[in-house]
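Then we have chain A:
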Amino acid sequence: MLDHILSILIFFPAIAAMLGFVVNKDSMRSYGIAVATIEFFLALWLWFAFDSNASGMQFMETIALVPTFGINYIVGVDGISLFIIILAAFFTMIGIASLGETKDIKNMIITLLFLQMTMVGVFAALDAIVFYIFWELSLVPMLYIIGAWGGPLRIYASVKFFLYTFTGSLVMLVGMLFMAYFYYQATGQWSFSILEWYRLILPESFQTWLFVAFFIGFAIKVPMFPFHTWLPYAHGQAPTIGSVILAAILLKMGTYAFIRFSLPLFPDASVYFMFPIAILAIIMIIYTAMVAYAQKDIKQVVAYSSVSHMGVIILGTFALNVEGISGSIFLMIAHGVVSGALFFLVGVIYDRRHTKLMSEFGGLASVMPRYATIFGLMLMASVGLPLTINFVGEFLSLLGFYKQSHILTLLAGMAIIVGAIYMLAAYKKMFFGVITNEENRNLPDVNKREMLALIPLAIITVWLGIYPKPVLGTINTSVEGVVQLMHEKAISQEAKERIPSLDIIIKRTSAKEAH
Partner candidate 1 sequence: MMEIGLNHYLVLSTILFAIGLVGVMRRKNLLMLFFATEILLNSVNISFAAISHYYGDLTGQMFAFFVIAIAASEVAVGLGLLIVWHKKHNNIDLDSMSTMRG
Partner candidate 2 sequence: MELFLYTALFSPLVGSLFAALFGASPKTKIAGIVPSILLGVSFLSSLVLLVLVMVTGHTIHVEMMTWMAVGDLYIPFGFVVDQVSVTMMIVVTLVSTVVHVYAIGYMDHDKGFNRFFSWLSAFVFSMMVLVMSDNFAGLFIGWEGVGLCSWGLIGFWYHKESATWAANEAFIMNRIADLGMLIGIFLVYWNTGTLQYAEAFAAMPSLDTAVLTWMGIFLFIGAMGKSAQFPLHTWLADAMEGPTPVSALIHAATMVTAGVYLVIRANPLYDLIPNVGLFIASLGAFVALFAASMALVNRDMKRVIAYSTLSQLGYMFAAAGLGAYWVALFHLMAHAFFKALLFLGAGNVMHAMHNELDPFKMGGLGKVMKGTFIMMTVASVALAGIFPLAGFFSKDLILEVAFVEHHFIIYTVLLFTAGLTAFYSFRLVALIFHGEDRYKHFGIHPHEAYKFMLVAMSPLMLLAIIAGAFKMGYFNMVTDLLPATEYHVHSATTYWIMTIGTQLFVIAAIVFAYKKYTSKDIKVPDGTSKMENSFGYKLLINQYYIPYFYENYIVKAYRELSEIFWTKIDQKIVDATVDGIANVFYQTGEKTRVMQSGNLSTMLKWMVAGTVVLLSLAVVFGLAARYSGEIKTFLSALGV
Partner candidate 3 sequence: MFEAVAFYLFAFLTISMFYVAVTTSQALYALSSLAAGMIFISAFFFILGADFLGAVQIVVYSGAVMALYAFGMMFFDTTRDVKEKQGNKAIILGLSVISALLIVVIVAAPIVGSNIEALYPVTEGAGNTQEVGMILFTKYLVPFEVAAVMLLVAMIAGIVLAGKKMDLSLTLMNEQEILRMREEDKNKKVLS
């Protein structure tokens, strides 16, 4: 069973979802929770069985689909994707468990389970075509969730979400096809296997163009400035569960793909584009943080804060060294947990008051102390306070990029200032002061079902903030492999210098251990 665990992880939710059509409406919730929990434990089992000292792919499976064109169903997992898969399973589980009173709950759960299949599929796929298929499929359930359960502007938001990301990924598809064609030219065989592409050293001019093609697809997904405008709409209109999954997992596809495709395939282009992308990332960080500060709607604040944090992730990724990339992967998980939790929290208040405008609130701290406490914790995690999960990732990302540029890191570091500004301002508006709105006076505090989602997230936030090693160590091993690969593949002298060789690190680390 362990040999096929990835396929099981991918397709079990889908099969369960199809069976879900025949399940009685009343027992659907328990059915969904059961499926998601099993899936989550399978994911945990995957982690348990995962060898964290090996840097390569594990649990690989290969099934030929179209052998003539080298399209195969290849899945595998390494330290980079492992935790995002677990996170996806985790969020689906607590997402379903904490679903409030929703219309058409049966359809919602079925959609979520399908979505889970696509999410796990994206992160497990090692064949570009399979990756692409899951990547695009993931849009459909999300489109449905936003379009069917969203707010008043849901149709506009969902169509925008779909078309925008879809357009980007088409460009990416062209890039993939060309990459496969290039592989064919070089070896005489077609292949869409990412691992085989890794072995290919492309000329610099090809790298540049392919990098751009992939970049457009990924950047829209991330979303990077100036491609970010679909996100606030999608978040603003999506139901709580949709926002949570979108922020926690779907956005990570973009940044994950950068690490899976762009960096190892095009090391020279990555170095070439490092500074332009870093500048975009810095604009993302500061600009969207300022936009977040100007928002009136708490959900929009969290949405823009997501974009801002994704900027730090991008920056860490393009640090092109082990510290930065590991940090950015860790920050992906951290941001998933924290922004997911923040969206849950916004959902909690939305369920009670059916408004998200901050001006409607004020003084909630005395009415809902538990809510205020958890919100405060997540807020502090979001602004990157040490000993919370976000700090580790943010610190490492910035630390990594500092090696590449001092000034840009200084600018990017503004994240910790601007982040604090909008978050504290929002918190102040919602929780502090006297109660101005009579409707808020008797709001019930967080209930048990909501606690079910929030408490685990709070625990993870603190636990991985204090003791990130189990996750970070595994990530580190895989990232070292990626960085080494990049160093070896790099053609230009500059790239060789920018991307550190692992040998030096190993030498230094062993010296340190001896010491």
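If you want to know what made the cut, all candidates are chains of the complex that A comes from, given by their letters.
As a convention for this text, a residue touches a chain if its C-beta (ideal position, glycine included) is under 8 Å from a C-beta of that chain, and two chains touch if they have at least 3 such contacts; residues count from 1.
In this text, all values refer to a predicted model and were calculated from it rather than measured experimentally.
Per the touch definition at the top, the candidate among 1, 2 or 3 touching chain A in this complex is 2.
Contacts from chain A toward candidate 2 in the complex involve residues 160, 163-164, 225-226, 228-230, 287, 290-291, 293-295, 321-323, 326-327, 363, 365-366, 369-370, 373, 380, 383, 385-387, 391-392, 395-396, 398-399, 402-403, 406, 409-410, 413-414, 416-417, 420-421, 424-425, 428, 431-434, 466-469, 472-473, 475-476, 479-480, 505, 508-509, 512.
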